[in-house]
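What follows is a structure written as structure tokens; I'll ask about it next.
Missing here is one protein chain; the remaining ones are kept as they sit in the complex.
Going in written order, the chains are labelled A, B and C, and every chain counts its residues from 1.
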Amino acid sequence: MPEPAKLRMGMVGGGPGAFIGPVHRIAAELDGKIELVAGAFSQSAERSRAAGKSFGIDPARAYASYREMIEAERKRADAIDFIVIATPNHLHLPIALAALEAGIPVMSDKPATATYGEALQLESAVAASGLPYGLTHTYAGYAMVREARAMCAAGKLGAIRKVAVEYFQGWLSRRLETTGHKQAAWRSDPALNGPGGAIGDIGTHAFHVLEYVSGLQVTAINAALRTVVPGRKLDDDCNAFLCLNNGATGTLACSQVAAGEINEVRLRIYGETGSLDWRQQDPTRLIVKWLDGPEEIRHAAAPYLSADALATARIPAGHPEGYLEAFATLYREFAAALIAWKQGQAHPLPATLPGIEAGVRGMRFIERVIESNRRQGWVEF
Amino acid sequence: MPEPAKLRMGMVGGGPGAFIGPVHRIAAELDGKIELVAGAFSQSAERSRAAGKSFGIDPARAYASYREMIEAERKRADAIDFIVIATPNHLHLPIALAALEAGIPVMSDKPATATYGEALQLESAVAASGLPYGLTHTYAGYAMVREARAMCAAGKLGAIRKVAVEYFQGWLSRRLETTGHKQAAWRSDPALNGPGGAIGDIGTHAFHVLEYVSGLQVTAINAALRTVVPGRKLDDDCNAFLCLNNGATGTLACSQVAAGEINEVRLRIYGETGSLDWRQQDPTRLIVKWLDGPEEIRHAAAPYLSADALATARIPAGHPEGYLEAFATLYREFAAALIAWKQGQAHPLPATLPGIEAGVRGMRFIERVIESNRRQGWVEF
Amino acid sequence: MPEPAKLRMGMVGGGPGAFIGPVHRIAAELDGKIELVAGAFSQSAERSRAAGKSFGIDPARAYASYREMIEAERKRADAIDFIVIATPNHLHLPIALAALEAGIPVMSDKPATATYGEALQLESAVAASGLPYGLTHTYAGYAMVREARAMCAAGKLGAIRKVAVEYFQGWLSRRLETTGHKQAAWRSDPALNGPGGAIGDIGTHAFHVLEYVSGLQVTAINAALRTVVPGRKLDDDCNAFLCLNNGATGTLACSQVAAGEINEVRLRIYGETGSLDWRQQDPTRLIVKWLDGPEEIRHAAAPYLSADALATARIPAGHPEGYLEAFATLYREFAAALIAWKQGQAHPLPATLPGIEAGVRGMRFIERVIESNRRQGWVEF
Partner (left out) sequence: MPEPAKLRMGMVGGGPGAFIGPVHRIAAELDGKIELVAGAFSQSAERSRAAGKSFGIDPARAYASYREMIEAERKRADAIDFIVIATPNHLHLPIALAALEAGIPVMSDKPATATYGEALQLESAVAASGLPYGLTHTYAGYAMVREARAMCAAGKLGAIRKVAVEYFQGWLSRRLETTGHKQAAWRSDPALNGPGGAIGDIGTHAFHVLEYVSGLQVTAINAALRTVVPGRKLDDDCNAFLCLNNGATGTLACSQVAAGEINEVRLRIYGETGSLDWRQQDPTRLIVKWLDGPEEIRHAAAPYLSADALATARIPAGHPEGYLEAFATLYREFAAALIAWKQGQAHPLPATLPGIEAGVRGMRFIERVIESNRRQGWVEF
């Protein structure tokens, strides 16, 4: 039998009102290698069917639970090839474990799990399963993040001395979680979200993009958490100092009460002879500032970029690709790994695609930030 | 029989080496309402099959010519619902006519045809057919172009006095068309491209976005065409003065020899009390400059935008959507019109989606620019 | 007798309510080589004295007319070394002639005169006098304009193919001249201002900076003038096509009814292999876009700049210099020429400082634009 034209994806989560479910659908299908064919979109059977209909899938494949989906799909000749997890955080682990147990590869939204302990448990399960597991740290999919990463890896800046990453939003400046706002509600509930508020939701992105681009690892953290909005149960603002494994230092700041900021992800990396500056809201440009020459702006898809950055380009320079395309790039890489695996080949995830290791580090980050804040001082990573 | 989940699209053009074919595929499928199922991707049967395989479609539906595709598809129960035309310009008319004759709706890349005469012919055919016909003037799909359009329509700037639109690229600064560069080659050949070089390829975009946003119509043109690169057969640079039907005036400039520019589409509209400024390379922001108050930056997907702009949003503010999403918005609107038509309802294209009228005006623009340049002076539109 | 520490300046114009008088005073004195010691600041003796007092000069040297000033100063041992003309345009010629006749060098605000005929007359007088005559085309004093000029002169862009200069303001979007607004009043009165409205006030600046930076000369113009605000006596908006003496073409646009624009002077120059982009409102940066490599931003006072650009720097890079400093740079160069002249040396103005030749070209520009507009077509320059 020939390979089906497209990999078949089953989604957990992403039902009505969800933000990230449709994003996963678009991103997964964008490059024509994956098709959403099944889902347990909601814990309500009715709502799951409604979502399935909106996604245009076979009504029989809109399930009321991930367990039901796994069980039913296993029996089909055209079973799903992998599961994407797009639920609130507390469900990440059980879904992932159930999928892996059933021999189904996993693509998961971040953070990998709700707690660091869970992440370690998942890491073991992934290893034991031998199955592909990807983690959608979206910003890793941007062309110019790849360019920055390639420049660091090639030593273009000399030794890295200093980093500064920030992720500022303002949307939780008011106590939205008590107004029926679904996204705010689960993120503010420790039982659904895990112990990290802003640090879990967006701080993990900042942490990941920093390590991903610099190629360095955080070795110690000194973090100050705050809950700015009265009544809120989790942190909504964080400033942290970092030590990195090459002796560099840096800062990580994230906030969801930075009123007026929309989705300001910015990464700066300072080396001996120059620095990089990338902002997610201006994603097609990478600013390179040299100690001894003019500032540079590198543009996505321009022919002078590194191979890694060019590999992400779908359209010529000057035609902006954005968030969905970055997401899609991760899915494209996951699909390639999956196909290799299905063909019995070695299937290491490419180094450019975040996996369980990044997931464990992200959960460790949350745990260490909370511990540092408790101690009001430095903790080892 | 229930409506199939997705509309079935057949593509003409877009074979190996094409830029715009894959763009149409991604854009059409992005919102989950359309699926590419057939294509005459190349005039070589072999190359068409190769393209079909890369798109993951049934090999039997990769045809060697659009005529073959139309004929074969008519006989299928799961026939294509519409044709997208993504060929060099000289084929736009015959393909569109053949499709309409066969009762198949058309989504066409711009410009609508190769000459103004052809455009009039197509206009009649579209009218006679009663079929939906859409034109992918991409920039019309950007959220902030919609916001600008809504602001003009609502008179937020007072009477419009002055416009300035430009579309600058640099990629034809060298004579690429003699180097085997496929995109450059057909665009530089009057037989394949029609009589307008830069003005046809990108000037028509500038012209369209100007009329689309301002709600005004050009009534007279004074244009100066140049062929800057020696040996080139068509214009590669154009400056034009415009008169508009409300008494405003303006400029339109386009160039493909503006070395260093990538894809600089910029539209400015000046009214009595303020002005708008939009750049395609920074597409999620609309700058509004007021005569009597601070400058404003409006962000895509922000809740304060007009309904038309918000209707395009797939993801929250701060998560950039780009060129493919703008393109997809046009397809989404076309799909909705198509479904209405298939259900026997009235199916006027929404005012936000360019159709044959825009196509005729665009071809008229090319014709008038060439005539003005010949006369070295003003011509009525 | 040793040279006095500072050159002594006498000002004509610049009385109460004037914008440009205090600017000349600050700019002239900024580098410590010139001191304002006398003035005929107003045609009212009382107002002239009031202005003199505000400038802190000896009350005896606040004169009621330029003739009185010239006569009185000639008799002083510490007579003024030069005159600066900061009046409405119709007085530029008579004042300049009177000064030159009295052997007094002249620094004049632009435009050089009120009409082209007057400019030719002044050109002869300057030549006959053998005296230094400078013209304060401010933008020529900006560091990054100098850098752009040096890059063009050195052929860094290859042959120049295309230029685009614009100068947009919005402050005359309403009919201010009837509201008692002094600046608007004289600029809108042909008798005081000369025949060019926006083209005289700001178009001449745009024209000058274009020729100054490119090193090219305009050889033909096709211009469309408008008076947008009803009742206004002079043009307030202009679009023009240009031909340049190396075969390049371009556009010049100026407007004082571009609502929302403050003082948007922008110059772009496109060569075979790259382009320059400078905006006066972001004056310390010069954007250089290469056909084959990343975009560059060059920063004022950075060590990698050309000698001409560095020569203007007073403070290290990153400490912005602005409009007054650009103005002062012209005065600094004028002062150096004046000192050489006083010492009996040759005193050609440096090529970087605009003089009467630039003044004649500027007045010719106004005259040719008006003629082109009258003919509605091309005129030779």
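We adopt the following convention: contacts are C-beta pairs under 8 Å (C-beta built on N, C-alpha and C of every residue); 3 or more make two chains touch, one makes a residue touch a chain.
Everything numeric in this text was worked out from a predicted model, so none of it was measured.
*Asks:* What are the shown chains that the left-out chain touches?
*Replies:* A, B, C
*Asks:* Out of B:26, B:85 or B:302, which residue would touch the omitted chain in the full complex?
*Replies:* B:302
*Asks:* Return the single residue from C:60, C:159, C:191 or C:262 that touches the missing chain.
*Replies:* Missing-chain contact among the listed residues: C:262.
*Asks:* For the chain left out of this view, which of A:16, A:56 or A:170 touches it?
*Replies:* The missing chain is touched by A:170.
*Asks:* Write down which of C:113, C:136, C:222 or C:284 is the residue touching the left-out chain.
*Replies:* Of these options, the touching residue for the absent chain is C:284.
*Asks:* Considering the whole complex, which of A:237, A:282, A:308 or A:321 touches the chain not shown?
*Replies:* Considering the complete complex, A:237 is the one touching the chain left out.
*Asks:* Out of A:89, A:255, A:306 or A:329, which residue would touch the omitted chain in the full complex?
*Replies:* For the chain that is not drawn, the touching residue is A:255.
*Asks:* Would you write out the residues of chain C that touch the absent chain, in ascending order?
*Replies:* Residue positions of chain C that touch the missing chain: 5-6, 19, 22-23, 25-26, 29-33, 36, 55-57, 169, 261-264, 280-284, 299, 302, 314-325.
*Asks:* Spell out, residue by residue, where the missing chain touches chain A.
*Replies:* 157-158, 161-162, 164, 170, 173-174, 222, 224, 226, 228, 237, 239, 241, 249-251, 253, 255, 257-261, 270-275, 288-291, 295, 376-378
*Asks:* Which parts of chain B are in contact with the chain that was left out?
*Replies:* Residues 288, 292-299, 302, 304 of chain B touch the chain absent from view.
Following the convention adopted for this analysis, only the chains that are shown with their structure count from here on.
*Asks:* Closest chain to the overall C-alpha centroid, by per-chain C-alpha centroid: which is it?
*Replies:* Smallest centre-to-centre distance to the global C-alpha mean: chain B.
*Asks:* Examine where the copies chain A and chain C touch and state whether the two sides share over half of their residue numbers (same) or under half (different).
*Replies:* Here the answer is same, because the shared fraction of interface numbers exceeds one half.
*Asks:* Which chain has its C-alpha centroid at the greatest distance from the C-alpha centroid of chain C?
*Replies:* Most remote chain from chain C, centroid-wise, comes out as A.
*Asks:* How many angstrom between the C-alpha centroids of chain C and chain B?
*Replies:* Here the centre of chain C sits 44 Å away from the centre of chain B.
*Asks:* Could you give the separation in Å between the centres of chain A and chain B, each centre being the mean of its C-alpha atoms?
*Replies:* Chain A and chain B have C-alpha centres separated by 34 Å.
*Asks:* Chain A to chain C: how many Å between their CA centres?
*Replies:* Distance between chain centres, rounded to whole Å: 55 Å.
*Asks:* Going by the contact rule already set, what residues in chain B reach two or more other chains?
*Replies:* In chain B, the residues touching two or more other chains are 261.
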